[in-house]
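Okay, here's the structure, questions in a sec.
What you see is the complex with one protein chain gone and the rest in place.
Chain naming follows the written order as A and B, and within any one chain the residues start at number 1.
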Amino acid sequence: MITLNANTPARDTADITKKYKKKSQSAEVWHRLRRNKAAMLGLVVAILLILMAIFSSTLYDYETQVINQDIPNRLQPPSWEHPFGTDESGRDILARIVYGSRFSLSIGFSTVVFALIVGGTLGALAGYYGGMLDNILMRIMDIFLAIPGTLFAITLVAALGQNTINLIIALAISSVPGFARILRSSVLSVREVEYVEAARAIGATDARIIMQHVIPNSLAPVIVQSTLNVATVILTIAGLSFLGLGVRPPQPEWGALLSSGRQYLRDYGYITMFPGLAIMTTILALNLLGDGLRDALDPRLK
Amino acid sequence: MWKYILKRIVAMIPVLIGVTLIVYFILSLAPGDPVRAMLGEQSTPEAYEEMREALGLNDPVIVQWGRYILNLFRGDFGISYKTKTNVAVELAARIPSTLTLSFFATTIAIIFALPLGIIAAVKQNTWIDGISMFISLLGVSIPIFWFGLLLLQFFCLKLGWFPASGADTWLHYVMPGMALGFHCMASIARITRSSMLEVIRQDYIRTARSKGLSYNKVIRKHALKNALIPTITVTGLQIGSLLAGSVLTETVFGIPGIGRLMIQSIQGLDYPMVLGCILVFTLMFSIVNLIVDLLYAFVDPRIKAQYS
Partner (left out) sequence: MNENMNNTNEFALDMSDLVVEYRTEDGIVQAVNGLDLQIEHGSTLGLVGETGAGKTTAGLSILKLVPSPPGVIVRGSILLDGEDVLKKTEKEMEKIRGKRVSMIFQDPMTSLNPVMTVEDQIAEVIEIHNEGGGKPLEKAREMLEMVGIPGERGREYPHQFSGGMKQRVVIAMALACNPMLLIADEPTTALDVTIQAQVLEMMRKLKEVQNTSMLMITHDLGVVAETCDKVSVIYAGRVVEHGTLEDVFENTLHPYTEGLFNSLPNLDDRKAKLKPIKGLMPDPSNLPAGCVFCPRCNYACEICAEEKPKRLYRNATHYVECHLYNEKNILEGGVIGK
């Protein structure tokens, strides 16, 4: 049967439009992200929180304003002097929340970096080399994933002992399987793509293929997962501290603030209100940003 | 089908053994000394040694773990360091509370999530969509324990509509179920919306419309069942985090379930009990995953074909 080649014009059009709008991919992602108001709000709030964490020691003195007890001023409701009130030991809740952002953000980010490096490497190796290595690594990951959510982190913290480093290790280990899976599946999908086969056909080394093709193509899901994972980790830290297994009082971690304010819930609700709002705002901002990034990086999904 | 179920149950065993191995070794790293904790600081060295020997703590960890696994196959979860009671008995007494709580939470989550997600998708980019998605985003972002505290403060302490603590009647489970289910609900609603949006764009939806079906009927008869497939996956995963979240919820509302037992056991260095709790949670999660896979077959004939 005789057929007009209907595909050629369409493909040419795509090529030409590409030439017309010759922008780098990251510029285009940024352009799409900027049009998403919710994501921009998330980004702005996230940046403000980071600035708050960085400058918290300039704003408040840790020894005198954050952990120093001031019993006569205990349980003060919000006022000009103490905008968020004072806690059961007379400490300014605002100062403690501002300082608390340091714990949440620094633990959150370092956990994700750690988990990304370990999980990403394992996943990429498993996906790229396949076979036995893949099989063994993925069965081990399955075992980790069989333990629901944060229970594994709880056990690890309990076993390792409570300090910040152990907290990061525990949270990172429980985030590793997630990253390993993402990297593995995106490596698997890239590995089969024709241009990678072409690269292999002209004799590119494994290392070169990984650096040039696999990593850039895995970037989108990794960025999204990292953003959302920071949110999950911050939520988990708060949960652990609330259970008395995370950051210990009197250090002003948000979950710990909530935990110690619990017994005053009936009469002094604001003690738990403000730390809760702080956690929620942070998570909300990171989720908005993560969702926006996902839409911007993969417009097909929108 | 039955063959598949059997295969899956058999496949669970090595995973559960793997979990005990990992958790056993992690707990063996723990700094605290359970024997010291049991006997107190003033115990004689002889009594201390005797106790260690009796508990088998002088053997290498791998031997201890082997013994634990062998006992496990006989239904023996060991003896609590703290209360000296049988761990299995203690767990059995706590399981109903956790199951009830999880059931309440899951039900609340699904009942609200599906309509919310579907309406948001059908009315995409309208204010209804906006509100539904804002509620969902809130649910994903709000810490379970804080939301629990808010509910406790308002509905239990201030209004007194529900009891603030305990697990005696079903009324005790309403607020904890809400607190725990909200988070889960949010995730399910979001995935329902996005998979619904994906399905609405499919060719077979257009085909169904071209047959003369009304839009609402197309959504009900054609789109919904297809959109359920990713929704079921996410619901299964969410139940995993819901189980973990029951630790927090049980602590906030003072429900005597497995989650609270686990935290108390961690604080009391009662490792056989901690291990038992984790195993129960893992088993529950594995069963949920199996149910999810079976539900797939129920919804999607392509998957059903693979099972037989």
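Some observations on this one:
We take it that a contact is a pair of C-beta atoms (placed from the backbone, for glycine too) under 8 Å apart; a residue touches a chain by one contact, two chains touch by 3 or more.
Just so it is clear, the structure is predicted and the values come from calculations on it, not from any experiment.
The missing chain, though absent from the display, is touched by one residue of B:Ile119, B:Met133 or B:Ala208; that residue is B:Ala208. Residue B:Asn226 is the one among B:Thr20, B:Ser102, B:Ser136 or B:Asn226 that touches the chain not shown. On the side of chain B, the interface with the absent chain consists of residues 202-204, 206-214, 221-222, 225-226, 299-302, 305, using the contact rule stated above.
The rule we apply is simple: only the chains that are shown with their structure count from here on.
With centres set at the average Cα position, the gap from chain A to chain B is 22 Å. The touching residues of chain B, counted against chain A in their complex, run 15-16, 18-19, 22-23, 26-27, 29-31, 137-138, 140-146, 149-150, 152-153, 157, 194, 240-241, 243-245, 247-248, 251, 262-263, 266-267, 274, 278, 281-282, 284-286. Residues 139-140, 142-144, 146-151, 154-156, 158-161, 231, 235, 238-239, 242-245, 255, 258, 262, 265-266, 269, 272, 275-276, 279-280, 283-284, 287-288, 301 of chain A are the ones that touch chain B when the two sit in their complex.
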